[in-house]
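This report refers to the structure that appears directly beneath it.
As you look at this complex, bear in mind that one protein chain is not there, while each of the others sits in place.
Entry: chain A
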Amino acid sequence: MKEEKRKVYYLFSPFLRIFHWIMVLSIVTLFITGLLITKPVTVMGIEPTYTSMSMDWVRNIHFIAAFTFCAAFILRIYGYIRYPGDRLFPRVWKGHFYRDTIDVALHYMLLKPGHDPYLRNPLARTSYVGLYVMVLIEILTGFAMYYMTEPNNIGGMLFGWVNVVLGGEMVTHWVHHIVAWLIIVFAIGHVYMVLRADLMEAEGEASSMFSGVKFLEHVPLDAPEINEEGPKSKKKD
């Protein structure tokens, strides 16, 4: 047993944590049903009436998961407004952000033994922005296909332009499909990085998405960010 002094940093609000797990579930659901929509399983029925309406179900599950995911963004946005710990996006307007990113990247390329302590390191921050961009592309292309059942309704008017910008609705299908794969590749990297951080630094990286807290030995460089509006972050000494 080792006795050590660590500080507990409260980062993620319940809103972000709940959002995160809704996102995980819906992305898994969306990916599996999405693959089934592209390449459906052929049911050898006799009449459509007597089959289990498999494609209809797959599509409905896909749509329900999609709408749940979109609705969950309400939690994410509310958390973002209210809690500084939910606002850990890249500080691209600050010079040290780029130096720090290179520093962390060198560590992950196994060229440097360690990197400075962060609540959330700049490389991770950038990757999450990347994820949100991919999710945005999926939402736009998804609704562009979904609402065009009736091009004259409000959904068609809000999202129909996506098909025009991409140069055809078939291309929208492809973009939707390819970006889905990219999100899965991101997820593999994400899970690995979290587990690696937890194994090597033992700062509660993985459990922070359940408890909302991380335990750090050294004062992280980005600590001031969650203290910007003091009272909401419970920093225990």
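One rule holds in what follows: a residue touches a chain if its C-beta (ideal position, glycine included) is under 8 Å from a C-beta of that chain, and two chains touch if they have at least 3 such contacts; residues count from 1.
Definition applied: contacts and distances are computed from a predicted model.
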Name the absent chain as its UniProt record does, using one of the following: "Uptake hydrogenase small subunit", "Carbohydrate ABC transporter permease", "Cell division ATP-binding protein FtsE" or "NADH-quinone oxidoreductase subunit L". "Uptake hydrogenase small subunit"
For the chain not shown, which residue from A:Ile32, A:Cys70, A:Val171 or A:Leu221 touches it across the whole complex? A:Val171
Please identify which residue in A:Leu106, A:Val133 or A:Ile184 touches the non-displayed chain. A:Ile184
Considering the entire assembly, which residues of chain A contact the chain that has been omitted? 35, 38-45, 48-49, 51-56, 58, 108, 110, 113, 145, 148-152, 157, 160-161, 163-164, 167-174, 177-178, 181, 184-185, 188-189, 192, 195-196, 199-200
